[in-house]
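Notes to accompany the following structure.
Omission of a single protein chain aside, the complex is shown with its protein chains in their original locations.
Letters are used for the chains, namely A and B, taken in the order the chains are written, and counting of residues starts over at 1 for each.
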Amino acid sequence: MGNDRRNFLKTAGIVGLTLTVGKSFGATKTKKNSVEFDGILYDSTLCVGCQSCENACAEQYGLPLPEDTPDPEVVRKTDEKRLVVVNSFNTSKGEQYMRSACNHCNNPACASACLTKAMLKTDEGPVIWREEKCMGCRSCMISCPFDIPKFEYNSPNPKIQKCRMCYELIHEGGKPVCVENCPAEALLFGKRRDLLEIARTRIYTEPEKYHHAIYGEHEVGGTGVIYLASVPFEELGLRTDLGTTSYPEFNKTFLYSVPAVLILWPALLLGLNNASKNRTGGNHE
Amino acid sequence: MENFSRIDFFDTKGIEYLFVIGYLLILIFYWKVSNKEVKFAGQIQKVISNLSASLLRIPQGLFYNPNHAWTHLDESGTAKVGMDDFLQHVVGEIKFANLKNPGETIKKGDLLTEIVQNGKRLQVFSPISGKIINTNVILSKNPELVNEDPYGKGWIYQIKPANWMAETSSCYLADEATHWTTRELERFKDFLTGWSMRKSSTEPSMVLLQDGGELRDNILSELPDDVWKDFQNQFLNSALTEG
Partner (left out) sequence: MNNQQQTGLFKFLISELKPKGKILTPFNVIAAITILVAAGILFIRFKNGLGSVIHASQETPWGLWINFNVITGVAFAGGAFVVTFMVYILGLEKYRPIVRPTVLYALLAYMFYAGALLLDLGRPWKVINPIIGNSFGISSVLFLVAWHFILYMGALFIEFSPTIAEWTGRIKIRKFLVSLTLGVVIFGIALSTLHQSGLGALFLMAKSKIHPLWYSEFIPILFFISSIFAGLSLVIIIETMSQRIFRNNMSFANKASHRKIVISLAKVCSITMFVYFSMLVLVFLHGKNQMYINTPWGYWYLVEVIGFVLIPCLMFLYSYRKLNLSIVRIAAVISIVGIVLNRLNISTFSFKWYENTIHFPSWMEIVVSAAVIFVQILVFRWIIRRMPVYNEAQVGLTEEKNNKSIRVYTKSEEKWKILVE
């Protein structure tokens, strides 16, 4: 047991070191070619509901600071003025917290639904919204299984608002501000693969502390933001009935059949036209 | 943690296939019911078409007088009268004038009604005698009923006949009626050929017979009043000469 703990501390230490300073040692501009997505690990057991993440995000993006606090009676939701919220729940293991924001899915429904490519899954991993392309059709809102994109209904030039994992900062080599400012270290930023390893290690080494699943590992085909908790995720307001297929897969059959119809239908119709011509004996003008 | 189980992604296939079999059986039945011959539907009529014998509707249970009026006795003892498909095809769009009222008596050979088109008139004479019980007043507003359904909704009067047996004995029935109609069509073509030779060929509207000798539908609607008067004499007045 002792060995295991030592090993875990070693691994965690190395991983943590690499995460924080490894960038300056390692390759600098591999991001463009890399297919490793960035992600965020949120550990609900460490979260204390201080809302530092909410405050940091609001400051970063010029949004109003949160005025309400996590309350088990009220489920706060993100909207066009709040990109991330923390809720508190009364669970079987006491009061626990759960954060809610864009999950930056591996294969996002919103990006697939967007007909102008305003919603884009970047190469680095975050799903961003690009203002110059959006026409405000709100298909992304219809498709997102987590109901994350929010629309500025009261503006004549409305934007879609959602967490963008501080994409501009990541691009420069930084971290999302919520991760930077979390005093309880409930949030970790890094490559999704590494974060999954950390999460699995945490579950393995402290099995009584955690619920034995990582939310977002397989849900809707895998999400960039993954969650750990001490209780089953339904108790914390997360939907567990979304399935493991990525949502764009639901459109596959239909989209694939479009070119086929455009090939088959004209041939079929010409044939029918020919056959009926022979029957009635003449052109139908 | 999810339970692991064998996933059968098409476990409803049993009942679906059963349903499909049931559906195909019902479809056969449904299709048959949908396509059964409906009363008086006859053959599909081309709207802008040629007028040929195969196109004319000649229901077999009706009596036709030589003046192209029909009559039919139903179980209650009243007879309906109207004009036949040949006449309707030949004139096209018409209005009714001088429709008689219920209560009036009519004798065989009397004027049934006048059909009018742009000032041109034709008189249709009655095949039977009797008392008029009912007039189809819809015809004054919707005269095209007589073109759509001359033997059904296009009936003109309901008459209580005075002398059914004797008067219908001179009418055509069933096969006889079919042959007679074919002969009338030929007679009509000759009639038109006669007229087209009489008129000068520079009048463009006198192109009456297309290639192959086929008649255009509603052809009388394009012809002037003197043709109408002659048509009246040759086709609708024959009973008068018989007496």
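Going forward, contacts are C-beta pairs under 8 Å (C-beta built on N, C-alpha and C of every residue); 3 or more make two chains touch, one makes a residue touch a chain.
Treat the numbers as computed from the prediction; the structure is a model and nothing was measured.
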Of the residues A:Lys93, A:Lys133 or A:His212, which one touches the chain left out of the display?
A:Lys133
Where chain A meets the left-out chain, the residues are 77, 79-80, 109, 112-118, 133-139, 141-143, 145, 147, 150-158, 239, 241-243, 247-248, 250-251, 253-255, 258, 261-262, 265-266, 269-270, 272-273, 276-277, 279-280, 284-285
Since one chain isn't shown, list which residues of chain B touch it in the complete complex.
12, 15-16, 19-20, 23, 27, 30-31, 33-36, 38-39, 44-49, 92-93, 118, 144, 147-149, 204-205, 207, 218, 221-222
